[in-house]
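Removed from the display is one protein chain of the complex; every other protein chain stays in position.
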Amino acid sequence: MAMSSAVAIDPSGAKPKPLFAPGRVLIYSLLIVTSIYYLVPLYVMIITSLKDLDQIREGNIFIPTLKPSFDAWVKAWSQACTGLNCTGLAPGFWNSVFITVPSVIVSIAVASISGYSLAMWPFKLAEWCFTILLVGSFIPYQVFLYPLVIITREMGIYSTLYAVIFVHTVFGLPILTLLFRNYFASLPNELFKAARVDGAGYWRIFFRVLAPMSLPIFTVAVILQVTGIWNDFLFGVIYAGPTNYPMTVQLNNIVNSLQGVKEYNVEMAATILTGLVPLTIYFLSGKYFVRGIAAGAVKG
Amino acid sequence: MHSVSVKNVSLNFGAASVLKNMNLDVEEGEFIVLLGPSGCGKSTLLNCLAGLLELSEGQIFIKGKNVTWVEPSERGIGMVFQSYALYPQMTVRGNLSFGLKIAGLPKDEVDRRVARAAEILQIGPLLDRKPGALSGGQRQRVAIGRALVRDVDVFLFDEPLSNLDAKLRSELRVEIKRLHTRLNNTMVYVTHDQIEALTLADRIAVMKGGVIQQLADPQTIYNKPSNLFVAGFIGSPSMNFLSGKTIEGGRAFQFGDTRIDLAGYDGGAVLERDQAILGVRPEHISVSHEAPSGPSIPAVVEIDENLGADSLVWLMCGTKEICVRVPVEGRLPAGTQVHLALDIHKASLFDAKTEQRI
Partner (left out) sequence: MSEVKRPNPLFRNLTSKLAASPMIFIVLVVFVGSTMWTVASSFTGIKTLPIFTPQEFYDNWVGWDQYVRLWNTPRWITSITNLAIYGILYSGFAFVIGFLLAVLMDQKIRAEGVFRTIYLYPFALSFIVTGKVWAWVLNPAFGLEKTVRDMGWTSFSFDWLTNRDMAIYTVVIAGLWQGTGLVMALMLAGLRSIDDEIWRAARVDGIPKWRTYLQIVVPMMRPVMITIFVIVASGSVRVYDLVLALTQGGPGNSSQVPSMYIYEKLFVGALAQGTAASSVLLLATAIILIPWIIVEFGKKSRE
């Protein structure tokens, strides 16, 4: 398969050419115009959230505000209503934290161990299962929705945090296992042999020899999972139970709440707040994020 | 009691058979080299000895104990790898003591062994560095040290010098030889480099296709190769092979129109064979401008390669290319007509059908 987990994302070759050659002008113009298209929604979202309702009704969505105010943010965070509850997004934020942290840990633990078994201690059944997993990762979620209700109900965890953690572990498994398997397989096999001659067993090789060398891939996996799980909507709705609804679900409920005047500034503030965690991670992690999606998406 | 004993060992990967019913006994304190082209099964055999690969058939004994299904760390072996395989996040000291700590040795014993290995290999000043800060040669010393601290009777080397440049390689080669003299433990050493094999080994096992082709001391391997493969694989440039037949009840060899007397051939009964191959090493052929008194082979000089100490002359003998090693003073311009005389005593005669030495 074409790309390994370490995809080339750095510019290579000669230095950039001067800015003002005719061909260059065209290239940069195209890049800038498309960039504007990508940036406009973010801009609109931010300035709308800083306006009050009068400013929104009078002006248009692209005009910046001269009197920015964070009132809408405060309201979105702590007062906005979903149905009869006027608690804002804050409980959703904390629910998302309580879902995301254990889900990330459990899914990465299961997948890294599975990837390690596949790369270093392979056996037939695991290899077969891995092939099924790769194909299975393309199967639409809808196929699994109800069976997972049955499974989690049988496990006695349906409609709890545990259920949603379990489901995130299930759906993180294909990409993460692939990521870890390929990474471990790319490490020199003689290192593994040397450790076995030294008497290290399965767990000791994993924790003492391989894990310390695998910080980059664990970083990639964490970024991939934090953004993925934070952004999830469907699994949160179905499996977490109403008291554990994640932030995305609360956002959707707040915006769709039909009571009273539509407060667009609050809606946009709530939208930004929901996107803030993954956006922050994205801007901080840069290349790791690209590596994660590239490695995860380009299977193998 | 043999130090290492391989009994009827076979290994199959699916349909491919990598080792075929192999038998090998290594004496106590012996330095044995497994030599062969890539894919011959030499590294596979070594990994089997180490317990890193499972046998399909057969048994392996180390110091008389059946270790066929014993974990690598409990076989009483130490192993040195081609890529050094040092743990990058640990210091040299950490690398050396990792296995000892797992084995639960007391701290003063660990320190004592590490200090001894460091002394023998002269890596004392490096003990607190990480492998990333070491040169290739230093890394390989540490890797040898890791085998050394285990205090075992059998050392396994898997192409340990292949990643080093030529100069370091010959330095460490001498060092390994010295180590063997000093410790006198059993060493099994895998390489594809015949110089390493010839210089280091007490005995060489030449392998091909998962089968040991010949197991003998270096001199025998070089002078009396047991079959065509060994004859062609050992020696650089390789042995000249003349195809012909044996005549006169085995007293002579006919190559083209030339009759070569086999008197003095050091081998078995030649008999008359209508398909035979006479193998002569480049240094066992002499070149003269005048036809010598006895039978000789006429040839034309094609290329003369000066190697410094001597030179290699490539000649055409009809359509057959022949290489001769001559003293550098006897250099010959291209196109010279010469006569070749063979040293039959040092030649090897093979049956063309069985490819075995006669």
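Things worth noting here:
The first chain written gets the first letter, and so on, giving A and B; residue counts start at 1 in each chain.
Here is the rule we use: a residue touches a chain if its C-beta (ideal position, glycine included) is under 8 Å from a C-beta of that chain, and two chains touch if they have at least 3 such contacts.
In this text, all values refer to a predicted model and were calculated from it rather than measured experimentally.
Across the interface with the omitted chain, chain B contributes residues 5, 7, 54, 59, 61, 64, 66, 68-69. Residues of chain A in contact with the chain left out of this view: 1-3, 7-17, 19, 27-28, 30-31, 34-35, 37-42, 44-45, 48, 56-57, 60-62, 110-111, 113-114, 116-118, 120-121, 123, 125-126, 129-130, 132-133, 135-136, 138-148, 150-151, 169-170, 173, 177, 201-203, 227, 230-234, 248, 251-252, 255-256, 264, 267-268, 271, 274-275, 278-279, 281-283, 286, 289-290, 293-294, 297-300.
We take it that only the chains that are shown with their structure count from here on.
Averaged C-alpha coordinates put the centre of chain A at 55 Å from the centre of chain B.
Per the touch definition, chain B reaches chain A in the complex via residues 47, 50-52, 71-74, 77-79, 81-89, 98-99, 102-103, 143, 146, 158.
Within the complex formed with chain B, the residues of chain A that make contact are 188, 190-191, 193-200, 204, 208-209, 212-213.
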